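And now, chain A:
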Amino acid sequence: GESGKQADHDHGNQGKKALVIGFSQVGSESSWRTSFSESVKAEAARRGIDLKFSDAQQKQENQIKAIRSFIAQGVDAIVVAPVVETGWKPVLVEAKRAGIPVVIVDRNMALDDDSLFLTRIASDFVEEGRKAARWLMEATGGTCNIVELQGTVGATAAIDRMAGFKEVISAYPDAKIIRSQTGEFTRSKGKEVMEAFLKAEQGGKNICAVWAHNDEMALGAVLAIKEAGLNPGKDILIVSVDAVPDIFKAMADGDTNATVELSPHMGGPAFDAIEAYLSGKRDIPKLITVDGGVYTQETAAEEYAKRKK
Partner candidate 1 sequence: MTARPAALQLNKICKSFNRVSVLRSVDLELRAGEIHALLGENGAGKSTLIKVMTGAYSADGGEIILGDKTISPQTPSDAQKLGISTVYQEVNLLPNLSVAHNLYLGREPRRFGCIQWKKIRARATELLKRFDLDINVNEPLSSYSIAVQQLVAIARAVDCSAKVLILDEPTASLDAREVALLFRVMRDLRDSGVAILFVTHFLDQVYEVTDRITILRNGERVGTFATNALPRNELVAHMLGKELHALEHLSHHCPPAGREEDVLLEADSVTIANGVEQLNFKARQGDAIGLAGLLGSGRSEICSMLFGLSHVTSGKVSLAGKEFRPNSPAAAIKKGFALCPEDRKTEGIVDPLSVRENLLLALQAQKGWWRPIRAQQQKALVDEAIRALKIVCSDAEKPIGQLSGGNQQKVILARWLMTKPQIFILDEPTRGIDIGAHAEILELIRKLCAEGMTLIVASSEIEELVAFSNKVIIMRDKKMVGMIEGDAITENSVLSAIATPV
Partner candidate 2 sequence: MSARFIPVVVTAVLFLALLIAGSLQFSGFASPRVLLNLLTDNSFLAIMALGMTFVILSGGIDLSVGSVLALSSVLCAILVEKHGWHPLQAIPVVLIAGAAFGAIMGALIHVYKLQPFIVTLAGMFFARGLATVLSEQSIPITHSFFDSVNNFGFSVLGGWIGSATLLLIVVFAFGLWLAHFTRLGGYIYALGGNSTSAALLGVPMGLTTISIYTLSSTLAALSGIVYTFYTASGYALSGVGMELDAIAAVVIGGTLLTGGYGYVLGTLLGVMIMGLIQTWISFHGSLNSWWTKIFIGSLVLAFIIFQRGISAGFGTKKAKI
């Protein structure tokens, strides 16, 4: 009988009853991800939405299961932060059949049919890579031996950030990536890999900059560079993505140089779109971007004061 209940649902009445929204989150693999979850939950609480939160522990099958269970429970709308871009069509078709609108947040989904989702609140990993590269090229004048700390092999964020970065630096003949290894998005792996890079590149003399696919690995690299007796942020520039609070502190201390923000506040626009849709609006744009800027040492101290809890 749940599907029946869903069909009878009167969208006009949602003011009386609390909206029930299912949110399928990737997991809690990084502190950025946790802030993202917390921000969505806080936003839902502020609006009086009954949020059904489901943690997929980095597994797509768990996300699909969660979405199907949301459908079975007859929620009013579903928000998904997909773990990968592909593989969502079958389950979204099901949601569509049940008449439940779906909002995609954070990563994209590869879908050929626009009608399967209400809107996309997107962060663009390729663009993040480009931004990082542009900043670095500007800071070094286009001459730089870069070492890259990749994210987890095969992760979309890693692949896209790498692609965006490469795209920009390919225009600079004197800039090249001399070493690239995976630091698995973690601080300790980032540190371990950086240690090895430093040794392989004449104690770091060869390295002009570190490009890390996330802040955690950058922070690991800072530790490794310091332990090697060098000065991170000066002897070796460091640029990364995410803009977690810790990186602002590092920037304020002069240890890293720049970070590209990936805004975790995607809950607000998502709920806006859902509420608009349920109250009958139909001309909702298919893509809403939440843009993050590039932060550098200049503003780091005040940003840190703003962001730390």
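The candidate set was assembled so that all candidates are chains of the complex that A comes from, given by their letters.
By our rule, a contact is a pair of C-beta atoms (placed from the backbone, for glycine too) under 8 Å apart; a residue touches a chain by one contact, two chains touch by 3 or more; residues count from 1.
This one's a predicted model, so the numbers in the text were calculated from it and none came from an experiment.
When you check 1 or 2 against chain A in this complex, the one that touches it is 2.
On the side of chain A, the complex with candidate 2 involves touching residues 1-3, 22, 25, 27-28, 34, 37, 41, 51-55, 57-62, 64-66, 68-70, 72-74, 84-90, 110, 112, 152-156, 159.
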